[in-house]
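Once you've had a glance at the structure underneath, I'll fire off some questions.
Not every chain of the complex is shown here; the ones you see sit where they belong.
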């Protein structure tokens, strides 16, 4: 697996909010084998380190050919990013395009 | 009645929010016999299982020729889905197209 990278938080003494939105996330439906597309949003309060954006982008690419359900991928991204940067709080939101006429949003939060 | 199907929650130890929106819901007005159209939104925090999307879609189709009022159909969907997946919390919102120049929204919530 790609190593998520971090850099030192420039203001660790102040809790503040960082948001990154990736409108170009794609994975694969484990049942049909067809691709799914989502906007993935990361909101977190950093602790000692911040997530490095370029490595984050490569991390997301690993899902491009991976068969995984909406609920599972959202929780896995949250687990992976929490492990990588040990934040005070983090929320992952995934917004998925229409399948069978229905759209879906999954939102999971970690709090120390 | 169609059996709503479920699959195991991949992260039961973490309460998180799932939203599904169906902009293609239709039922029938029990008085006039004319069709009604709504956007139906499901928001829930899963417990041990999650709602399977394809079965959910077929469940909604059962209302296509059913005569039922806005308030009743909203509460029935909530009751049916709570029975099917036993969530920690669930909210159903139905947004109805203009009738006699007026639009309507019904929102019902279940909490354990």
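A few comments on the model shown:
Order of writing sets the chain letters: A and B. Residues in each chain are counted from 1.
Note that in this section a residue touches a chain if its C-beta (ideal position, glycine included) is under 8 Å from a C-beta of that chain, and two chains touch if they have at least 3 such contacts.
Predicted model only: the values in this text are computed from it and were never measured.
Shown chains number 2; the total number of identical copies in the complete complex of this file is 10.
Please note the rule applied: only the chains that are shown with their structure count from here on.
Chain centres here are Cα means. That of subunit A falls 28 Å from that of subunit B. Interface residues of subunit B facing subunit A in the complex, by the touch rule stated above, are 7, 9-11, 14, 16-24, 46, 50, 53-54, 56-57. Residues of subunit A that touch subunit B in their complex: 69, 71-72, 74-75, 99-110.
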